[in-house]
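Only one protein chain is missing; all other protein chains are in place.
By written order: A and B. Residues from 1 in each chain.
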Amino acid sequence: MPGQRRDPDRLLPTGSAARSIARGLYERVADRAILSPHGHVPATLLSEDAAFPDPARLLVVGDHYLTRLLHASGVPLDALGVGTDADPREVWRTVAAHWHRFAGTATGYWLEEELAGVFGIEEELTATSADAIYDGIVTRLATPEFRPRALFRRFGIEVLTTTDDPLDDLGPHAALQREGYRVLPTFRPDRYLDPSAADFGTNVEALLGATAAPTTFTGYLSALQTRRRHFVEHGAVATDHGVAEPLTADLDTSDAEALFQDVLAGRAGADRQRLFRAHMLLQMARMSVEDGLVMCIHAGVFRNHSTTTLERFGPDTGHDIPVPTTFVAGLRPLLERYGLERDLHIVLFTVDETTFSREIAPLAGFYPSLYIGAPWWFLDAPDAMARFRSAVTETAGFYKGSGFIDDTRAFLSIPARHDTARRADAGYLARLVTEGRITLAAAERIADDLVDAIPRGVFKL
Amino acid sequence: MPGQRRDPDRLLPTGSAARSIARGLYERVADRAILSPHGHVPATLLSEDAAFPDPARLLVVGDHYLTRLLHASGVPLDALGVGTDADPREVWRTVAAHWHRFAGTATGYWLEEELAGVFGIEEELTATSADAIYDGIVTRLATPEFRPRALFRRFGIEVLTTTDDPLDDLGPHAALQREGYRVLPTFRPDRYLDPSAADFGTNVEALLGATAAPTTFTGYLSALQTRRRHFVEHGAVATDHGVAEPLTADLDTSDAEALFQDVLAGRAGADRQRLFRAHMLLQMARMSVEDGLVMCIHAGVFRNHSTTTLERFGPDTGHDIPVPTTFVAGLRPLLERYGLERDLHIVLFTVDETTFSREIAPLAGFYPSLYIGAPWWFLDAPDAMARFRSAVTETAGFYKGSGFIDDTRAFLSIPARHDTARRADAGYLARLVTEGRITLAAAERIADDLVDAIPRGVFKL
Partner (left out) sequence: MPGQRRDPDRLLPTGSAARSIARGLYERVADRAILSPHGHVPATLLSEDAAFPDPARLLVVGDHYLTRLLHASGVPLDALGVGTDADPREVWRTVAAHWHRFAGTATGYWLEEELAGVFGIEEELTATSADAIYDGIVTRLATPEFRPRALFRRFGIEVLTTTDDPLDDLGPHAALQREGYRVLPTFRPDRYLDPSAADFGTNVEALLGATAAPTTFTGYLSALQTRRRHFVEHGAVATDHGVAEPLTADLDTSDAEALFQDVLAGRAGADRQRLFRAHMLLQMARMSVEDGLVMCIHAGVFRNHSTTTLERFGPDTGHDIPVPTTFVAGLRPLLERYGLERDLHIVLFTVDETTFSREIAPLAGFYPSLYIGAPWWFLDAPDAMARFRSAVTETAGFYKGSGFIDDTRAFLSIPARHDTARRADAGYLARLVTEGRITLAAAERIADDLVDAIPRGVFKL
């Protein structure tokens, strides 16, 4: 997709032998269909298929990677249209004026890829070029070729997964699937499992109400199972768990019942709330053993670090920060019970990259149920991907990885993100070939499998 | 400055495309003025401008990077002149006899840079060459060109900051500034803020006495403010905080007053001493919001690990050791109160490099008040610098960094250290260019800004 300004060999290794091999590996997979087994694009984007509003709302306002670094550079969030209806052209000009601050970042790279690859705009974004680029995007957005479904087809997306509330009716997914778009929901129950979440009591009440379940722990579990079944019936392949720490616990039934009543009544302190979350993560694994849903664990983020920002602008506005994470002791109760199940698939995602070589690769290199999640969030960038491959491959090879996951709510960035991963993996494989560690034929098979057989296998697509 | 033996392309990437770009980037900045916004050279070195005593005292005795590795190799510290008046020529011979042990170290690199760059001595340091090199240095030190001020000018230092006790009168700084040397003090109050410091009570008493403040918490705060004002009046731009952990706390006034009286009376246990330190770090931020001083936080070092060595040779003798560090929860009270202030500048330094990608880049990529400190101490070396850039840039770009900081008490190593950083950054930027991630023009602007606009902006120079 890139035009003439972008280097066709971008992100590939710079040594001539490795670059040439990497180019060959990349070219094998550059145009392969996109499997996106985890992301945050809303299904309604495609079911409604409305034209995108304007460049700012499309590319800036909702992209907290972009707004956070501008905020860090002294631009107030409201000047970027976050929670306001700032003039989109002014927002775009602000981005352009600060664009040099994104040099070397993943966000900067993606946006340039989108401008070039999606819109065919190769000109550098500067204060001077801002208006012309803005107008260029506006013109294109007005055409049918830039509607969401047209882009979905042009991007070559075979499967797109969304992330949804357990009580969603999933009507848009059903409608899309009837029309041949494989858009699959993901069951994300955090707010029903975490007693410290805002409105936990109300959420559980709504869950029980929706499934006509009694207010007992058994009723609660059965309500969750009912809703998971609803997701499975709508094509879901996975659940998603955003947890501050990857902690699990294995309580007996009566303890769990008592704990449930306590957390619901607001009688449980922080420690018992934590225990409840830990027990529920294990319960989710139990249900996955039964209904086959792949379990994604996204662990180790301090959410909403800035209270002022949360109160003014809401969550997902750029102030979620990674914390030190460890999986080995915390996951053990779950693994003791279900870790050896071969049909259970649990994918571990981390933003603490120290865990890659120390814990995640060693764990996934033993337990058949565990898979290594692709580099996530702050680590979803070329150098971080190279560190990731280096950290996990020598212990666990390529076949215990999840394949790439874009994890994005920025629909237009999907091709750029997958392309980045394909280039990074081609580069890593090429290095192994030039270092005489694997044959070219092996590298070719792995390059193919990384974008196809591996994610299909892990996510049961 | 290097003579013929040193490779003019040293530290630059070895691939030919990247090397040639890196060389161009490096050459742009190689001779730019040195801004040194954090360091430990005493102002008296320049105000007195005495000839340096001898090669050992100049280059060995006070350099704990050098003496620590010799000590680790079995050489007693007293044989190196630490706390003794060992024969300087013998000290030098000892260094030379062990010189192969420094191959690959930052210290070894710097000393060779100093010999070549400052003294024009390109010969390899060995047991055989030791005496001739020693004599060569002695000869040069006897000339006016090797006095501190002459070197200051020759090194092209525009700004040099020192680190000073809050009660220092700063006379030498004033004298130097009158003569046109921009030598600026830094306010380092650790021993007045940490109840576990030796002589804390005496220190606070002296502080209160010097400012005629009452023995109340309010008086104590006001005494600190008074002394900060004295520093500001003498050109200070920053404060420095060497803390074992980056912990902050936000106490109300009466709790703070009671705690102050307790720590002063020696009634506070370890937990309450820790709370006091945490509250005082937040108070320092509050004062910085008022007086504009940039706050440097150097966190995560276990000081004086060897009691025997401390007792015999004193502090700063090579046995300070990094410990696991985390910033996210500990800094939060401070950030909740002041993190969104755009005129507050806090620079975070770490010797736990896991925090670069996990915490510091994500934090500084959101909070306008936070900046990413350059690689510090054990991380102030070419490979570690490359890891640092790789770890932080994809999240936070180049413009939330502090620019290079030499942090040294070894005056003669200042050019070598800045040169190392300039080469390392040229190499990193060149890689981004050859990988098609940024344009050459962008790299050139960044290379320039890293040695000029960025440190000037962060440190308000």
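Operating definition for what follows: a residue touches a chain if its C-beta (ideal position, glycine included) is under 8 Å from a C-beta of that chain, and two chains touch if they have at least 3 such contacts.
In this text the structure is predicted, and so the values were computed from the model without any measurement.
K.L.:
Decide which residue listed in B:G15, B:G39, B:P246 or B:P415 touches the omitted chain of the complex.
P.N.:
B:G15
K.L.:
Looking at B:P55, B:G117 or B:P382, which residue reaches the missing chain?
P.N.:
B:P382
K.L.:
Can you name the residues of chain B that touch the chain not displayed here?
P.N.:
6-7, 9-12, 14-15, 68-69, 71-74, 100-106, 108-109, 124, 302, 305-309, 318-319, 321-324, 351-354, 378-379, 381-384, 387
K.L.:
Spell out the interface residues on chain A facing the chain that's missing from view.
P.N.:
Where chain A meets the chain not shown: residues 15, 17-18, 324, 326, 328-329, 332, 335-336, 339-340, 342, 354, 357-359, 361-368, 370, 390-391, 393-400, 431-432, 434-439, 442-443, 445-446.
The definition used in the following text is that only the chains that are shown with their structure count from here on.
K.L.:
In whole angstrom, what separates the CA-based centres of chain A and chain B?
P.N.:
A distance of 39 Å separates the two centres.
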